[in-house]
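The other protein chains are all here in position, but one chain of the complex has been omitted.
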Amino acid sequence: MQVTEYKPLIVAFCCNWCSYAGADLAGNNRLAYPADVKIIRVPCSCRVNPTFILRAFQRGADGVIICGCHPGDCHYTSGNYYTRRRMATLFSMLDFLGIERERTRVEWVSAAEGAKFAATMNEFAQKVAALGENKRLEDLRCKK
Amino acid sequence: MKHNNDLREEILRMSGVDTAKCMKCGKCSATCPAYDEMEYHPHQFVGMVEIGEIEPLLSSESLYKCLSCFACVDRCPRGVAPAKVVEAVRLTAIRRQGANHMTANDVPLILETDTPPQLLVSAFRKYTK
Amino acid sequence: MQRVGVFVCWCGSNIAGTVDVQAVSEALKNEPGVVFSANYQYMCSQAGQEMIKTAVKEHHLTGIVVCSCSPRMHEATFRKTAVAAGLNPYMVEIANIREQCSWVHKDVTAGTEKAIILGKAAIAKVNLNTPLTPGESPVTKRALVIGGGIAGIQTALDIADAGFPVDVVEKQPTIGGKMAQLDKTFPTLDCAACILTPKMVDVAQNDKIRIFSYSEVTDVRGFVGNFDVTIKKKARFVKEDVCTGCGACVEKCPMKKIPNEFNLGMDNRHAIYIPFAQAVPKVATIDPDACNMLKNGKCGICSKVCAAGAIDYKQKDEIIEETYGAIVVATGFNPISMEKFDEYAYSQSKDVITSLEFERLTNAAGPTAGMLVRPSDGKHPHTLVFVQCVGSRCESCAEKGKEYCSKICCMYTAKHAMLTRDKYPDTEVYVFYVDVRTPGKNFDEFYRRAVEEYGVKYVKGMVGKIVPEGDKLKVQASDLIANKQLHLDADLVVLAAAIEPDHSARPLATMLTASMDTNDFFTEAHPKLRPVESPTAGVFLSGTCQGPKDIPETVSQAGAAASKVIGLLVKDKLTGNPCVAIANELTCNGCSSCERVCPYGAISYLDKEFRMPDRTTKIRRVASVNPAVCQGCGACTVACPSGAMDLNGFMNNQIMAEVDAICK
Partner (left out) sequence: MQKITREQLIDQASELLANGTVSTVLGWGAGEFGYDVTPTLFKTAEEMQNGFVFNDFCGANFSKYLVSKTKTLEGKLLVFLKPCDTYSFNQLLTEHRFDREKVYVVGIPCEGMADIAKVKEISGEGISSIASDGDRIVVTTLYADAPVKIDARNVLAERCIHCKSKKHVAYDTLLGEEGDVVASARFDEVTRLESMTPDERFAFWQNELSKCIRCNACRDACPACTCETCVFDNPKSGVENKSPSNSFEEQMFHIIRAFHVAGRCTDCGECARVCPQNIPLHLLNRKFIKDINTFYGEYQAGAEVGSRSPLTDYTTEDLEPSEIFVGRNEHA
C-alpha cells in the first residue's frame, strides 16, 4: 500500500429499499470499505437528478456512484429503469466532454448483497483514487 | 458425462444452436419424414451433441439421410433447429474427409428438367463446404 | 432558522468503539442551527428518549438529528419520540454512523471524521425540513369485481359475506365463466355445474351483490378508496327485471343458425338466447347482429310470444357510474387460437378439437348431450389422441404460442383420457406428453390412476403432424422411450391448447394503471409476499388474470383477494405517506413529462387561471399530484425540465444541502 495514495471523496446515492439496506448489511457483517465513501439516502435511484451528481463534483467530490435495486426489483416497479437510461446518457455525455469515465458509476445492489456493496465500494474507491483529484470537471472552461 | 468437449463446442458454434434449450419433447423426430431411414433421429442428434457423444453420429449413415427439409426447425417449440445440428455434424464429417463431394461444376451434369430445384439446393448444401 | 438538537448515540461500544462520540457531539455543536448537542450510551433506550424529550422542551428544539444506527432500524422510534415531545415526526433526521460508519471502518480518526460529516449532512437536511402531515382520504365501502367467472364469484361472495356491497361486472350475458363450460373437475370428478351453479345462485340471491351482466368497464378514475368507475351495460333488448327466463321467445325465434358461443360453435343458437339453462341472470338476450327485427324491422315474433312483455327493441346501452373503494380484477383466460398450428390440421379437420371443445362434447348439457362422437360425422371414435403442450412452453413461436407452461393441461388431459376410457372401454386413448406435471393434492395419484387403472397409453414424445386422410387422422409422433416414430390412425385428436389472459385485460390494465407482464398477465405487487395485490393501490387480482391456475388455486386466491379487500374496506380513512411529490404550479409547464414516468398514474393536469403581474389572467395547464396515489419514488422530479416537481422529505434543496455538507 502506497503511503502517498490520494484519499478521494466519494458520494454514493443509495435507494432506500435495496442498496441502502445492502449498505446496512455490509455494516452488519462488518465488511470494510474506505471511509471516503459517504452515503446519501434517496427513496429510489430515479430520485437522483443529474444536477446532484454535477453538484457533488462541483463541490469537490472525486467520484459519484448511484446504487439502486436490480432491474425488475424496483420497489416502485420501474424507477431504476429510468435511472438506467438517464445515467447511461449522462455518463456518455461526461465522457464526450473528456471527463474520466471511472469517476461515475451505477451499480445495482440488492438488500441481500452486503458483500457486493462493500466490494463495489472498495473497487470504485480504488479506481477513483488512482485517477487522483477531480480537476477536469472544474477546469473545463479555463483555457490553458 | 461429456465425451468430446472441443468438438461439441465447434458443432454448437457452427450450427449456432443452443442445445440446452431443448426440452426433449421429440417433436422434431415426430415430424421427420426420413425418420425410419435414420439410425440416429433428430432428437438424438440434439441430445447426443449436448452430451458430447458425437463420434457415433459422425460415422452414422444418418447424416446423409436427413433431407434438410427443415420441418424439424419449423416445428421445434424451443427454437433449437435440429437440422442445423445435423448439418454441422455432417460438415464436420466432410471436413475430416478433406474434400467436397460435389462442386458447382457437377450441378449441370446432373441437372434434369424434372429435378426439383429444392432437391438440388439441399444436395448441394449437403455435399459441399 | 431551525433550532436543532444533535444526539449522538454510543450504541454501547458498537459506535463508540470506532467513533469518538464526544468529539462528534462537540464538532456538531457549532453547525448552523444547532443549539444543543449531546451524546449518550443508548439513544434508543427509555432514558435516551427522555433525554431527547427534555432537550426539546428546554431548548425549544424544532428539529432533531440522531447520529445512531440505520434509519431503517430506529427512524420510526425517534419519530415517535419527537411526537411525544410535541414535534412533527418528520422533523427528525438520522445520521447512520453505525452500519455505514463504525461497523465498516476500523480507524478511529477516519471513523470519527466520517461520523462528523454524516452528522453535518443530516443537520444540513433537517435545517430545510418542514413539518409534514400525511393526507387522509375516505374509503367508499363498496367493491367492484371485474369478471364473473369462478374467481369473481368467489371473491364477490366472500366480500359480501363480510357485509360490504359488491358489484360484479361480466361481459357475457351470464356469470359462470369458463367453469360453467366444463364437464367434470379434477381430481374428484364432481361435475362443474353441480358445484358452480349453487354459487351462481348464491350470488344472484345475495342482497349485497349486484350483477351487471352483458356489461363492460369503460373508464376508471380516482384512486384507492375512491375509484370512479363507468360501466357500460350493453343493450340486450330484453328488460332484465321483467323477463322470467321462460324461454318461449327462444323457442319461437326463426333465426336459429347462429353459432353458439357457449358450445364453442359446435351447435347453433337462436338470435334471442339464454346461454345455458342455469344462466344467472336467467334472462334472454337478443344478438343484434343476428336479429331480423333489429337489423331491418321485420319479425317481432319474440315480442309477440313474450307473456311478460319483456322484449324492448328500442333498448339503449346504459351507462352506470359508481364509486368503489376497491377493485378486483378477475378477467380470466381463453385458450389460444389453434389456427396457426398448421401441423395439427385444426383448421382442416373438424375432428381435431381443443380440450375446451372436448369438455362441451362430453358435457351432458353440451351439443351432443354428452355423447362422445366425432364432430365431422357423428360416429363414435375408437382411437383418440391427446396432444399436450400445444402452444405452451413455446419459445420460438411467439406469434402462435406462449413461452410459459399453462399449468392446467396435464391434469385435465388425464381427466379427459380417464373419463373416455371409463365411459367407452372400447376406445384406445393415447396421450402424447413432454412432461407430466402433476403437483397438487391427489393430483399425481389421479394421473397414475388414468394409466394404471384405466389403461390410458401415455407416450413420452410429441406429435409432429396430423394429416386428415379419408375418415381417419394420420398421426405421426415420437415415442422417445422406445426410440420409434409412431404412425397412428386416429378418429379424434384433442389439442391441449395453451391458455392466455382474456383480451379485455390489456385495455383494463391501462384504465387501472395496473402493470402487466409481457404475456399480459397482471403483475402482483410482490411475487411472493403480496401475490393478490397489484402494485396499484386498491386494485387486487383474482384468478387466471394473474397467471395460469386451476380451480382450487383460483378459489383460494379469490378468497385471499377478498380478505385484502375487506381489510381495506373496514377502514374509515386511509392515511397516506406524506413523502409524496408536489408540483409547483408557478413553474410547471404542463409538459406531461412527469405524468409519463409516474408508475402509479398519480399525476393529472388541470387548466388553472393565473393572475399575471400586469393584472391580466392567463390559463395554463399545470400538473397536480394525487397524494393518495403517489408512492414517493421521485421519478417525476428528474423528468421535470423546469424543476417544478419536488418530493416531500427528499426535496431538491435538501439533497443538495446533503451533497454540499459532505463535499465541503
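Details
Lettered A, B and C in written order, each chain numbered from 1.
Operating definition for what follows: a contact is a pair of C-beta atoms (placed from the backbone, for glycine too) under 8 Å apart; a residue touches a chain by one contact, two chains touch by 3 or more.
These numbers were taken from a predicted model, which means no experiment stands behind them.
Considering the intact complex, the chain excluded from display touches A, C. Across the entire complex, the residue among A:R47, A:R86 or A:K116 in touch with the chain not shown is A:R86. Across the interface with the omitted chain, chain A contributes residues 50-51, 54-55, 57-58, 71-72, 78, 81-82, 84-101, 104-106, 136-144. Touching the omitted chain from chain C are residues 586-593, 596-597, 605, 616, 618, 620-621, 639, 641-644, 652-653, 656.
What we mean here is this: only the chains that are shown with their structure count from here on.
Remark: chain A and chain B have CA centroids separated by 51 Å (rounded to whole angstrom).
Against chain C, the residues of chain B that register as touching in their complex are 21, 23-32, 35-36, 41, 43-44, 71, 75-80. Within the complex formed with chain A, the chain C residues making contact are 70-73, 96, 98-101, 103-107, 110-111, 113-114, 117-118, 121, 515, 523, 535, 579, 597, 599, 631-635, 637-639, 647, 649-650, 652, 655-656, 658-660, 662-664. Across the complex, chain C is touched by residues 9, 11, 16, 20-21, 23-28, 30-33, 35, 38-44, 46-52, 55-56, 59-61, 75-79, 82, 86, 118 of chain A.
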